[in-house]
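Below you will find the structure I want to go over with you.
A single protein chain has been omitted from the complex, and every remaining protein chain is retained in its original position.
Naming follows writing order (A, B and C), and every chain is counted from residue 1.
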Amino acid sequence: MVEMNILEAVRDAMDVMLAKDETVYLMGEDIGPNGGVFRATEGLQAKHGVNRVLDTPLNESGIIGFAIGMGLRGAKAVPEIQFIDFIFPAFDQIVSELAKFRYRSGGQFTANVTIRSPYGGGVRGAHYHSQSPEALFAHTPGLKVVVPSNPYDAKGLLIASIQDPDPVIFMEPKRIYRAFKEDVPEGEYTVPIGKAEVVREGTDVTLISYGAMLHVAVEAAQIAAQEDGINCEVIDLKTVYPLDIDTIEKSVKKTGRVISVTESPKTAGFGAEISALIAERYIEYMEAPIIRVTGYDVPFPFVLEHDYMPTADRVLDAIDRVWNY
Amino acid sequence: MVEMNILEAVRDAMDVMLAKDETVYLMGEDIGPNGGVFRATEGLQAKHGVNRVLDTPLNESGIIGFAIGMGLRGAKAVPEIQFIDFIFPAFDQIVSELAKFRYRSGGQFTANVTIRSPYGGGVRGAHYHSQSPEALFAHTPGLKVVVPSNPYDAKGLLIASIQDPDPVIFMEPKRIYRAFKEDVPEGEYTVPIGKAEVVREGTDVTLISYGAMLHVAVEAAQIAAQEDGINCEVIDLKTVYPLDIDTIEKSVKKTGRVISVTESPKTAGFGAEISALIAERYIEYMEAPIIRVTGYDVPFPFVLEHDYMPTADRVLDAIDRVWNY
Amino acid sequence: MRKILNLDGTIKKGAEEPDIPDEELLKWYDVMVQVRTLDAKGIRLQRQGRVGFHIFTTGQEAHIGIAAALNSDDWIFPAYREHGAALYRGLALEKVVNHLFANDRDTQKGRRLPGLFGEKSINFVNPSAPIGTQIVQATGASYAGMEFNPGEVTAVFFGDGATSSNDFHSGVNFAGVYKAPTIFVCMNNQFAISVPIEKQTAAEKIVDKAVGYGVPGERVDGNDILAMYEVAKEAVERGRNGEGPTFIEAFTYRLGPHTSSDDPSRYREDEDVENWQKKDPMVRFKNYLTNKGILTEDTEKALWDKYDKLVNKLIEEADKRPKPKMETMFTDVYEELPWHLKEQWEEVKYFTEDD
Partner (left out) sequence: MRKILNLDGTIKKGAEEPDIPDEELLKWYDVMVQVRTLDAKGIRLQRQGRVGFHIFTTGQEAHIGIAAALNSDDWIFPAYREHGAALYRGLALEKVVNHLFANDRDTQKGRRLPGLFGEKSINFVNPSAPIGTQIVQATGASYAGMEFNPGEVTAVFFGDGATSSNDFHSGVNFAGVYKAPTIFVCMNNQFAISVPIEKQTAAEKIVDKAVGYGVPGERVDGNDILAMYEVAKEAVERGRNGEGPTFIEAFTYRLGPHTSSDDPSRYREDEDVENWQKKDPMVRFKNYLTNKGILTEDTEKALWDKYDKLVNKLIEEADKRPKPKMETMFTDVYEELPWHLKEQWEEVKYFTEDD
């Protein structure tokens, strides 16, 4: 075991896989000598070689298209998009190509590509260094979307993603990259893709979240317990798509009250999918409205960022609304 | 009044606006001498000039970026994306630029751009000539998403979109481009953006849809009335984003039973937003699960297209489920 | 512009005739016949409503010369008019025909528009429909090929329209930077559906684009299969030697419509088509083979007959086959079927059993 923060865990996952599997390649802007703008790839080029860790020209569709080509030819490609806000130039390569290759070729051609990218607000990054577009990828059959919330999962899920033959969008919560450390096993281990975890058991209200927002949900749950004696169960989805319906089912049938906490704009965000699944499958268990705590439907702001982001306060208000319904 | 199908109505809207407002410009692939692959722009270049109706190089981000630039400089730009499946290379220009210009510049710079594009399945077009990505745009603050279902609305909404100072994604249901004709007024008129319409009154179940799927919903409603005596209310959203919550509210409070009918993949599709809004705001009125009838979570298929698309049969089954709940 | 064959099949003054075995030359012609037979049959089937769509290769058969310059384990990324390259590699016509009918034997499992097929066993990649996306993918594949199997090269085909695409820009650029052994082949047929090359780019020649990426370029008569073969050979050589990518502009013309949905009379003159018909790559090559005594009227007729019969038979068989099973709607989205697709599959079963 080594104490690591999320950033170190991510780096360690890549280091382990580069050492273990010579078909693993990294590519991205500034990931070489600069070690990535967040230093996620620090030292990896020096250690594993300039052929395996590629600084790329400034073109995201190029990075992903190139990674797809490597994947088709047998590599496990792990491209980095510097900020997920810059993934949109690559959108066509991701949704038209990466997501559909296996299907359109009748299973003949596949590309094992794991797209890593820091996402999310709370870092004073404004419009273009703050977004959280998981809903767009969750609407794209063929992709998996993984969002860890702690160092142990970050490493285990990233290794699992690199090994997974299907394409994965691996979203790293940059707001908590360095927020806390945890014991993380050395070497190779995996955390299963597609499995959620109940990180706090409870009986009254189910909070569903992932990534950086998970911690906001947990904070709210703690306060609700302390201050109001409301006992929230908190689910960390970990994999947003395809999500773990069983864990959700069990919890919401128990509590009958559900709140999702996600940070992207509300309309057609991933919280909508959570609400819709529940309203479709378990509505008879619901004892209150199904609430979404989200970012607002505006471009990500700058100075008003704090008011834009879901906070424990806002979650507590939602808890109050469903509890006292 | 002139009898027109949707395609003719769309063409007429452009013709009217090109004639009336010299700041209106069209641009797209094959829209000049070829008149567009669906002939939506047939004759417009000959009539309004090669400077106003531009055949473009094969680059969708180029088309949209160029249109944005024209918009910034005072034009009303009406780019065509040949099939909406090919809009993804332009995704960055749409979500990072077009949607955010007004906001990021503090209201100083705006681009009046109306992106027209044929969308949807049912035309044996396979993966890349069939998709319906409205949910992606509805998750993008700053955009409006408009989807007409008949000739009258097609013309009136397109003229309204061109006049609207905000960017509009105008999705044309190509499956019913030529399906039926209606009386359409000559010259200029508008249908308001942001307003839904109850196209069939009913008391038992609310069906919410738009575009080509609206007709599937209406068909199911007719059968349900005839065969089972179930009286469905059918709402044509017309504007998907921002949608008309009042019309939805009134209807669902009345019926307590809701089904949305949309053709894109289910997960994180626009049906999810409809469900989520209702589960959040009107759950106490609900007497049954909120059901989504959608395409499946797979890339758009080819020979199995008929089984992929929502049909009256599938909607009827959903009606049965909510009615006999 | 590189050129070897005159229209009458003689060798152009000053050009050197490549030294290629007769058998190989005949194979090229054989594949040309297959391609053109498929075009003739395909459009007829489409007009009869028996298949949904047809994409034409006619006029662009000299691309087979590029395939011939590669080893069989080099990868090929086609656009959608390079069926000849697949057939050259030995793809059975039966597979093509089953694909056209999108039946249960279609390797694509009936998921694609007819004409968009790939085949893993011959390293012939399944093409997209969005234009240009394969270009940068080919760069990535060639880079991986260089890493995993030094000396391997990758060829990628695309049209003149595709040179405007984003993935062209990054594809050629990345290849230049990494010295990846990619052979970029622009089949410049001078139109992107209706848009003529002058509306596509102000560059004098497509090959000029290579300069901006620091990649060597070559312009070649795209209707001259010998010249195509020669420039490709040189490019392959460079690639195998670690000298990086090459850009080839093959100047050609599509003699048919863009696809079965297109009406070319809306945007080009009959006269142009007639002029280009005179430069037909098959006729020119046939003249060459005839001059050399490799091909006779009789052997040629026999070839056409053979494929006519064969393809007719394959069509008859393919048409009888059922469409792919319902489960193919859900498989191959992921390696394993997730819960929600299992659920959705159950739902479809319910409705189709109802029908």
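Observations
We take it that contacts are C-beta pairs under 8 Å (C-beta built on N, C-alpha and C of every residue); 3 or more make two chains touch, one makes a residue touch a chain.
From a predicted model like this one, the values you see are computed outputs, not experimental measurements.
Of the chains displayed, those contacted by the omitted chain across the entire assembly are A, B, C. Interface note for the absent chain: among B:E29, B:E97 or B:E263, the touching residue is B:E97. Taking the complete complex into account, C:Y213 is the one of C:F56, C:Y88, C:F184 or C:Y213 that touches the chain left out.
Listed here are the chain B residues that touch the chain not shown: 23, 25, 51, 54, 56-57, 59, 61-62, 65-75, 77, 89, 92-93, 96-97, 101-110, 141-142, 144, 165-166, 194, 242, 245.
Contact residues of chain C toward the unshown chain are 164, 166, 168-170, 173, 176-177, 179, 198-204, 208-215, 244. For chain A, the residues touching the absent chain in the complete assembly are 29-30, 32-35, 37, 55-59, 61-62, 85-86, 88-89, 124-129, 266-267, 296-299, 301-304, 307-308, 311, 313-314, 317.
One rule holds for everything that comes next: only the chains that are shown with their structure count from here on.
Taking the CA centroid of chain B as reference, the farthest chain centroid is that of C. One simple way to say how far apart two chains are is to compare their mean CA positions; for chain B and chain C this gives 36 Å. In terms of their C-alpha centroids, the spacing between chain A and chain B amounts to 30 Å.
Annotation for chain A: residues 61, 89, 92, 96, 103-104, 141-142, 242 touch two or more other chains. Contacts with at least two other chains are made by residues 111-112, 116, 128, 130, 166, 333, 340 of chain C.
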